[in-house]
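Let me begin by handing over the structure; questions about it come next.
One protein chain is absent from this view; the other protein chains keep their places.
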Amino acid sequence: MIRRAIALAWLRVRREKGRTILGVAGITAIGALLFDMLLLGNGLLVSFRERLDRSGFDVRVIASESAVIAGPPIERVTAKTAILRRAPSIAAVQRVRLGSADVEGVQAAHHVTVAGVDPDALVPWSMIDGTFPSVGGPPAAIVINRNMSRVFHLMVGSRLVLEGRCGAALHPLPLQAQVSGIAAFQNDATDALTAASSYAAVAALCGESDSDRADMLLIRSNAAAGGADAAAAAARAALPDLHVLTNEQIVERFSRIEFSYFRQLSSVLTAVTLFFGLLLVAVLLTVSVNQQLGEMAALRALGLSRGRVMAGVLCESALLIGIGGTAAIPIGGMLSIWLDHILRSLPGIPADARFFVFTARALAIHAALLVAGAVLAALYPMRLVAVLPIAETLRREVVS
Amino acid sequence: MRRLSFVIPALVTAWSTLGSSSSPALLPDALVSRQLFEREHLSVGETVELSRSASGGAAKHFRIAGVYEPTPDPMRFAQERLELRVHLPDAEGLAASGPPGVPVTGINVQLRDAADAAGFASDVERRLPGVTARSTSASDDRVATFTVLDRFHLAIAIVTLLGSGAFLLALMVMLVDERRETVATLRLIGLTRARLVTQILIEGALIAGAGAAFGIVFAAAAEPAFNRFFQWRYDTALVFVRVTPAIAIRSVAFAVPVGLAASAVAGWTVLRRRTLLQVGR
Partner (left out) sequence: MVAARDISRVFEMPAGPVHALRRVSLAVDAAEYVSVVGPSGCGKSTLLHLLGGIDVPTTGSVMVDGVDVGSLPDNARSAVRLKRIGLVFQRFFLLPMLTAWENVELPLAESGVGRAERRRRTKDLLEYVGLAERADHRPAQLSGGEMQRVAIARALANRPALLLADEPTGELDQATGAQIVALFDRLNADGTALVVVTHDAAVASRAGRTIQMRDGSIVGESHRS
């Protein structure tokens, strides 16, 4: 029965070209939007997770739960770092000190973020050009990002002066530096000016050359000894007063808080789009069925069962939504490029962040929603056909 | 006495008043945000301990004098507003970093003449290098954020409009086609194409206008539900959805032309055929 119903529905869809093309076009547009909202729901998280993993570290230690990227300092960090390095589940530890400075540009001074790390340990960025030497200075070796290279016309070997703005001193503390490399920093916004130098250099920039503190500790776990969870457990045991988060936990937190607006937006727009699309398809099918009541009654009179005629309506719904929903995937992909371009101009968004990321899960949910949508949209028209009084309809068609 | 179990130096807002607390209990007063009050199950009059160190060292004691509702901030609506307010002198030693003392991270200034704000700000920056001064009405990241979000929502609206336009056209073509015999009969009687097109356009405009009006009414009716949901979800007083006259006008300005265009195309599909063919001859 289903095969015959599909065959007849396919004939109807193929031969009523105008109605089919317009209906499919509408479903494609709405379906593309639906698909994009599903991509948005997880896109930022997937993109964020990928960036965290690319940094080479999978556990983070901070002093406060109130901020993830940076917060109040961790005190006596040298001793704490040594403790962590002794744990078998921990492969590498890097301390990070964040500071800020002004650098004089062609027309005005620009505010630069400077990260201080131990040059001997694994660093959380990827080098594009040059190196980050473990020894050197003065002048202090500094790694800059592409934006700094462009804005200040710097290249490897160039010299510059940073005026520290991160301490409590009234007057800025100048730091003579020489560019040793150009790197890509994971969380750089499109217009960010970021640099990195040795821990000692940044501490001096902030007027705290003898302080033993860091803004966070980055840990790379030993995969053979239990991975990130084991490393996090070891860190929590060693440093009970501090907050230890795996990348997964950071992603979950961002999902719950920082990215929640986009996830909520995705959920709301998915629901609204689905409802809207269902309504439109249901109206289209209902009008179509109402126009064919005479034929439906004749088919019933000829001997087609109620279930058979209802199946025909369902198959027509499935065909329209199936064709439109499938076409919506590439259209949605192209639309997502446009929407992603719009959202990536949000201030402070990392340059390589992606709001719309294709995942198999989004595709599966899209398919499931299409199937559910085809059934739901056909419910009312199917009911019309199911309760159709054959004799009365035939009589009415003759009279009209 | 309670030790607040997290370090919140960044969220301590200290302010200077002409008369600081003179409680006979000798503990300085603190106001806590409602969210902090509820989360930690605090009570007014309770004594709490604040420390800038995770280990709780160098803690200071405060007495909770009251609860306040933080001003809703659209840039931070997803964050829990766990905040305290203390008098500026009492904030000594609570700073995240730097030497002992009372560091000030921001100064709010009320001018005699608000129109002077931009000039005042640039004057301050010139006199105090390293200090950023900004008028509260000046563009900043927040405006840019909402501009981007506005563009995003507009993009979605455009796609929705295209989709619904296609559907509307399909429906109009079907409905007009259903009346093709009526249309043909009217043509045979002597009504001109122009007369019939005008009829169809008027119908399309009425349907589109009624639909747009219904949509606006529906959106306005749904507005409280959306706001209540998001206000509950984020525990904030922010308003997330507001149907304004400008939005209503923009909706009608989009919807009616789409409806008219769909009617025009539908009318053309019927009127382009020869009349006699439409009555089955």
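Which chain is which? They are A and B, in the order written, and residues in each are numbered from 1.
The rule is simple: contacts are C-beta pairs under 8 Å (C-beta built on N, C-alpha and C of every residue); 3 or more make two chains touch, one makes a residue touch a chain.
Just so it is clear, the model here is predicted, and its values are computed rather than measured.
Undergrad: In the complete complex, the chain left out here touches which of the visible ones?
TA: A
Undergrad: With respect to the chain omitted from the figure, which of A:Ala200, A:Ala298, A:Ala351 or A:Ile365 is a touching residue?
TA: Candidates A:Ala200, A:Ala298, A:Ala351 or A:Ile365; residue touching the omitted chain: A:Ala298.
Undergrad: Looking at the whole complex, which of A:Pro88, A:Gly105 or A:Gly307 touches the chain that is not displayed?
TA: Hidden-chain contact among the options goes to A:Gly307.
Undergrad: Tell me which residue among A:Arg12, A:Arg213 or A:Arg253 touches the hidden chain in the full complex.
TA: Spelled out, the listed residue whose C-beta touches the missing chain is A:Arg12.
Undergrad: Touching the missing chain, which residues of chain A?
TA: Contact residues on chain A toward the absent chain are 4, 7-8, 11-12, 15-16, 294-295, 297-308, 390-391, 394-395, 397-398.
We adopt the following convention: only the chains that are shown with their structure count from here on.
Undergrad: Calculate how many whole Å lie between the centre of chain A and the centre of chain B, each centre taken as the average of the chain's C-alpha atoms.
TA: The mean C-alpha positions of chain A and chain B differ by 21 Å.
Undergrad: Over in the complex, which chain A residues touch chain B? Could you list them?
TA: Going through chain A, the ones touching chain B are 18-19, 22-23, 25-30, 32-33, 63-67, 71-75, 102, 165, 167-168, 172, 208, 213, 241-242, 257-258, 260-261, 264, 268-269, 273, 276-277, 280, 283-284, 287-288, 291, 335, 338-339, 342-343, 345-348.
Undergrad: Hey, which residues of chain B end up touching chain A in the complex?
TA: Residue positions touching the partner: 6-11, 52-56, 77-80, 82, 96-99, 101, 103, 130, 141, 144-145, 148-149, 151-152, 155-156, 159-160, 162-167, 169-171, 173-175, 178, 226, 230, 233-234, 269.
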